[in-house]
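Just one protein chain is left out here, and the rest sit where they should.
A and B are the chain letters, set down in written order, and residue numbers restart from 1 in every chain.
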Amino acid sequence: MTSTFKLSASALETLFAALSTGGWRILGPTETDGRVEVREVKNPSQVASQYLQSTLSAKEVAFPKVERLLSYKMTPGQVELQDHDPELQPTVLFGARPCEAAGFGVLDKVFNWDSRDKLFSARLRQLTVIGLSCTQADDACFCTSVGGGPGSTRGSDLLLTPLPKGGYLAEVLTAKGEALQALVPAVFEPAEGVDKEALLAKVEPVFDRAELTAKLPGLFASELWAEQSLRCLGCGACAFVCPTCACFDIQEEADTKQGQRLRLWDSCGLRQFTLHASGHNPRNVQAERWRQRVYHKFSYFPQRFGEAMCVGCGKCTRACPVDMNLKEHLTQASGA
Amino acid sequence: MDVLRNKARDLLAQGQVQVVIGYEAGTSGARRPSFARSEADAARLMWDADCVGNLAGYLTRPEIKKMGKAAIVANAATLRALLQLTAEHQLAEGAVLALVVTEEGAVLELSNAQAVTEQVATLPSSLSAADREKLERLMALSREERRAFWEQELQRCVKCYACRSSCPMCYCGSCTMDCNRPQWVPVASHELGNLEYHTVRAMHLAGRCVQCGECGRACPVGIPIHLLTCYAEESVRRQFGQPAGTSATLNYALGNFRPDDQESFIR
Partner (left out) sequence: MAERNPYLPYLMRVAKVTEEAPAVKTFRLEFMNPEEAANFEFFTGQFGLYSAFGEGESTFCIASSPTRKGYIECTFRAVGRVTSALATKEEGDIVGFRGPYGNLFPLDAWRGKNLLFIAGGIALPPLRSVIWNCLDRREEFENITVLYGARSVADLVYKHELQGWEGRSDIDLVVTVDPGGETADWTGKVGFVPTVLEQLAPASANTVAIVCGPPIMIKFTLPLLEKLGFGADSIFTTLENRMKCGHGKCGRCNTGESFVCKDGPVYTLAQLQNLPAEY
């Protein structure tokens, strides 16, 4: 259903104004002290102008770092359960990089593959993604090795590609995208003869994902994982910045009268993740936990869902305190 | 750099150490930890002004300990951490060989605590001038202003524990944060959970923090969390004396009792 248009530089102001008037919440990348963070914005001038990536992914829009699943009240002989619904406000995520936008599709598979996750689904339903193609990339990027690309439309409802002389090429991709267009139809001008590919960053593929997936079962016992993970600190930075990492913890917070059950981000890289109360730990050393991270994303998930649990954004590499470079490690595994 | 590589190669070749922990080139010109176990590995080692990370935290990791005797390429903060770890009985005296590259490019071999102590005494503070200035600015704030500052900063915390994992002094096999009976600190990364985590961690590092700034560098969301531990360290130093990481003999202010303590409540 793709139809391609041009937007002038000022069209965004019209769009943002219409969204605000219509009661939409707009989230976009902002820049504070050199940090790029996804926050609520009111107009395009608040959006970071030049940025490679936000540090944290935008997954929090659908999968918050702390989320109440339910609450309850306790009186003698009674427990009263309270269901929880997220506050629903139609939300536009503006300026999501194509890798980030693709991440929502992966999360959707995790949360809804078998039974449906009510809270996640409700948040995703109200979300419209305006993607922004990449015109620059860095050493951590490898989207083209995992089925994405700097101008990939996957996951975006509307994808903008910056034009050299200002303004954007706009691809309306879904019904949600059409709804945005219908808000401000006049700013969507006809576009012809624009070579989108020429506008994009060049990200050379460095490995073949399907080949890697086919190879991993045979590499399970390899020394490679212990070797790669020697410097790994065992923190959760990689998982917490990742647009597709969805592992979570459930924790109770209560006093004697009431309590709530919270869903929290968690990471397979943390020692506590699989630790039993008895002290037994199925993945007892960091090498096993690092291997689990790689295998979950590139072996187990693809076997179940036919795609990688990774969009090649490189956020993990940039966030890692000790430069655990995922692209480098996967390339190494591919060649092993 | 060649002097360092040659030294590492010789140490490994002669079996004096089984691993040299140092720095190598990483992504986009960054420096990252490296573990040279063979003469060929030694050729990867780097030394320059970008080698700012404190590698001492690896010395207490089981994977690294298993390798055998270690040499470690040490900057000033690493040396301080070595002393503090020795003082806290996490490293046996003489268990680690510290390699210090001098400004002239020579490599000093510091094989015991006394040699490290003497070297540390000649070095300026680990804290950069910029961090020193930020710390002084924080110290000049009122208690309310400081609290507001940290509440603002800690909003971004996602509890990935990179600060704890990167800290050479956070070597506990089982951390208070992970204790759930009782649940001292909420696991959730909400306002209270973040504040309690960082406060407790700073208190645990008061008098022990070697001010290497590793936690601040590790933070993926750019919280200058090292300023909190440095603050606690600075407070203890000013009130009780011995700075952490200057001696292999433990004189831990918050774990000692002196009959002539300046505070009346404890006497």
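Quick note on the criterion: contacts are C-beta pairs under 8 Å (C-beta built on N, C-alpha and C of every residue); 3 or more make two chains touch, one makes a residue touch a chain.
No experiment lies behind these values; they were computed from the predicted model shown.
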Touch list for the missing chain, restricted to displayed chains, reads A, B
Check each of A:C134, A:C268, A:V294 or A:C313 against the chain that is not shown and name the one that touches it.
A:C268
Among A:Q126, A:Q251 or A:T317, which residue is in contact with the omitted chain in the full complex?
A:Q251
Listed residues A:F5, A:F111 or A:F188, member touching the removed chain
A:F111
Just the residue numbers, please: which parts of subunit A touch the chain that's not shown?
69-70, 72, 74, 77-79, 81, 83-84, 110-111, 113-119, 121-122, 220, 246-252, 254-256, 259, 261, 263, 266, 268, 273-278, 280, 282-283, 288, 292, 295-296, 299-300, 303-304
Contacts of subunit B with the absent chain, listed as residue ranges:
180-181, 183
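The working rule: only the chains that are shown with their structure count from here on.
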Complex contact set, residues of subunit A against subunit B:
33-35, 37, 55-56, 65-66, 138-140, 226, 230-231, 233-237, 239-241, 249, 251, 253, 262, 264-265, 267, 270, 272, 285-287, 317, 319-323, 325, 328
Residues on subunit B engaged by subunit A in the complex (per definition of touch):
26-28, 30, 32-35, 53, 57-58, 62-64, 156, 158-162, 164-166, 178, 186-190, 193, 214, 217-218, 220-222
